[in-house]
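Worksheet: one structure, shown below.
The complex appears here minus one protein chain, its other protein chains still in place.
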Amino acid sequence: MRIPCPWCGDRPLSEFTYGGDASKARPKNPEKASPEEWVDYVYLRDNPAGKHTEYWHHSGGCRSWLMVTRDTRSHEISRAVLAKPQPGGATS
Amino acid sequence: MRYSLGSIIRNAATGHKHWPKQWREPEPKKAYDIVLVGGGGHGLATAYYLARNHGLTNIAVLEKGYLGNGNIGRNTTIVRSNYLCPENSQFYEHSLKLWEGLSRDLNYNVMLSQRGALVVFHTPAQRDAAIRRGNALRLNGVDAVLLDTAGVKKLAPAIDCSPTARFPVLGGMLQPRGGSVRHDAVAWGFARGADAHGVDIIQNCEVTGFRIEKDRVRGVETSRGSIAAKKVGIVVAGRSSLVGQMAGLRLPIESHVLQCFVTEAIKPVLDTVVSFGAAHFSIVQSDKGGLVFNGDLDGYNSYAQRGNMAVVENVAASAVSFMPCMSRLRLLRHWGGINDMTMDGSPIITKTPVKGLFFNGGWCYGGFKATPASGWTYAHLIANGEPHPLASSYLLERFETGLVINESGTGPLPGTH
Partner (left out) sequence: MSRQTNRLPEGGLVDRTQVISFTFDGRKFKAHPGDTLASALLANGIHLTGRSFKYHRPRGIYTAGAEEPNALVTLGNGGRTEPNTPATMVEVYDGLKARSQNRWPSLKFDLLSVNSLLKPFFPAGFYYKTFMWPRSFWYRLYEPMIRRAAGLGTLANESDPDRYETAHTQCDVLVVGAGPAGLMATREAARAGVNVLLVDEQPLPGGHLTGEADKVDGKSGAAWAAGMADELRAMENVCILSRTTVYGRYDGMTFGAVERVGDHLSPDSALPRQRGWTIQTRQLINAAGAIERPLVFAGNDRPGVMLAGAARVYVNRYGVLPGRNVVVFTNNDDAYRTARDLSQAGANVTLVDSRAKEKVHSRGVLPASVEMHFEQYISKVKGRSHVGRVTLAPSGTEIACDLVCVSGGWTPSLHLLSHVGHRPEWDEASTSFVMKEPGDEARAAGGAAATFDLNETLREGSKAGKAAAEACGHGIPGKTNLPKADDLPAYHIEPLWRVPSAMSRADGSFVDLQNDVTVADLELATREGFGHAEHAKRYTTLGMATDQGKLANVNALGILSQLQGRPISETGTTTFRPLTAPAAFGAIAGQARGSAFRPIRRSAMHLWHENHGAVFTQAGLWLRPYFYPREDEDFAAAVKREVLAVRSSIGMVDVSTLGKIELKGPDAGNFLDRLYINAFSKMKVHRARYGVMLREDGMVFDDGTVSRLGESHYFITVTTANASAVMQHMEFCHQVHWPHLDVQFCTVSETWAAMAVAGPKARDVLARAVNGLHLENHAFPFMAVGEGTIGGAPVRVFRISFSGELAYEVYTPAGYGADVWEAIMAAGESDGITAYGTEAMTVMRTEKGHVAGPELDGRTTAADLGLGGMMSVRKNFIGRWMASRSGLEGQDRLQLVGLKPVRSDETFRMGAHLVKDIGVTGVDVSHGHISTSVYSPTCDHFIGLAMLRNGRERHGETLQVVSPLHDESVSVEVVGPVFSDPDGEKMRG
């Protein structure tokens, strides 16, 4: 598998570390989040067979965390952007 | 027909022309007391024990493809109960005891081979962790023996036990009753056993939805029509989240691919199941002669029953480093199984918010060895509506209370268990 890192280009899987589901953000106001919201964020997953938005860390490269959209059946990657919001509002 | 040496001799005389089908191929009825979704090892075991232990036989097992096409036939066939967490060790010990009587109980030789399961350690810290685990097992009434380097060498001469090895072997923890089982035979044996009790095993019947009225399950929709049921049990390793979603469940599960590997068949070279301490790598030699082993998870969500090359290279490197004699042995085939990994690494056997709907899944790496106990305790839950004492820690509530069962200690990162 290859992942197109927005900084480094198409790089082999061995340079990356998986970071799991990226579809749910950490509660914005931790104090106000209910226990159910925390359980949902920390433990529960949609785990779809199909397009999955997920974090990957380019640990053997530029050290960026990426948000990658990948089909979990074919491993086809349709989108890969930096997880860190970029100046100007764009995400990559 | 009861199987025995005599029945084989009798059938040999007639050219084996009179063996009956091992299970029927019935058409689905309109309604059952219990419908089990999933005709893999655990589903078939559940059906068998519902009939055998609870006298319930108006049951259908619905299988999307052919029975036993999932993980029951894609694993490394290892059975053991050497778990650290007491909730796990007591459960898997029950499973191992069921394995020990299973061939006779089913009248089907599943070829349990108790050649021992050895976990090798390489550092003082690993040794201490192994001792902690071994003692936990012994206090739980489970067998465990501590071996020194010479003991490991004697048991498995193929392992590089020299002091110059990259990760020198300091010793190992052996569970003498661990071993391996012929995996496909488990599915077939349970299927034949359940069928003999009158359970309908329906292949090529995909469940496409659940009929739920007022928070109570009424049946399932399938590719072969609606089937009504008073109780429905989901038991679909590798598809848990997808089937769960049809019933509105969002689960603490990620599906990952674990690759298995088999070599060409060779004469016996390894008489024990061995797991290494310096890399995720365990290996067993099958009765046919192939070395069967697995490495690490590929590490990302996957429903593709195939793995990637980095793991192949890693596994090859582990193999030749731990067992240098494997260098000229050839890898024959590798494939992937979908492991439903829970967030703490331990399974889930539970009621659900929908009355009459039960869920069994999230077996991580432990699914195969758990097969009989999973069926046994799930049957208990479905029959009685209350968890079996051996599986009472495997409820979904543990993620809310924090009483998770985290063997690996790596927390809610399913790819690391």
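Letters are used for the chains, namely A and B, taken in the order the chains are written, and counting of residues starts over at 1 for each.
By definition in this document, a contact is a pair of C-beta atoms (placed from the backbone, for glycine too) under 8 Å apart; a residue touches a chain by one contact, two chains touch by 3 or more.
These numbers come from a predicted model, not from an experiment.
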Legend entry - Among the chains presented, those that the missing one touches: A, B
Inset, instruction - Write down which of B:N109, B:S223 or B:N384 is the residue touching the left-out chain. - result: B:N109
Legend entry - Sole residue of B:A31, B:A228 or B:V312 that reaches the chain not shown, by the stated touch rule: B:V312
Legend entry - Contacting the left-out chain in the complete assembly, out of B:A228, B:I266 or B:L395: B:I266
Legend entry - Touch list for chain B against the chain that is not drawn: 3-5, 7-9, 11-12, 15-17, 19-23, 25, 66, 68-69, 73, 86-87, 90, 103-104, 107-115, 122-125, 127-136, 138-141, 144-146, 157-158, 160, 165-167, 182, 184-185, 188-189, 203, 263-269, 278-279, 285, 287-289, 304, 306, 308-309, 312-313, 316-321, 324-335, 398, 400-404, 406, 408-412
Legend entry - Contacts of chain A with the absent chain, listed as residue ranges: 1-2, 12-13, 17, 19, 26, 30-31, 33, 35, 38, 42-43, 55, 57, 59, 63-65, 73-75, 82-85
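The working rule: only the chains that are shown with their structure count from here on.
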Inset, instruction - Find the geometric centre of each of chain A and chain B from their Cα atoms only, then give the gap between the two centres in Å, rounded to an integer. - result: 30
Legend entry - Residue numbers on chain A that touch chain B, as the complex places them: 1, 12-14, 17-18, 20-21, 35, 39-40, 42-49, 52, 54, 56, 70, 72-75
Legend entry - Residues of chain B that touch chain A when the two form their complex: 239, 241-242, 245, 250-255, 299-304, 308, 310, 343, 399-400, 412-415
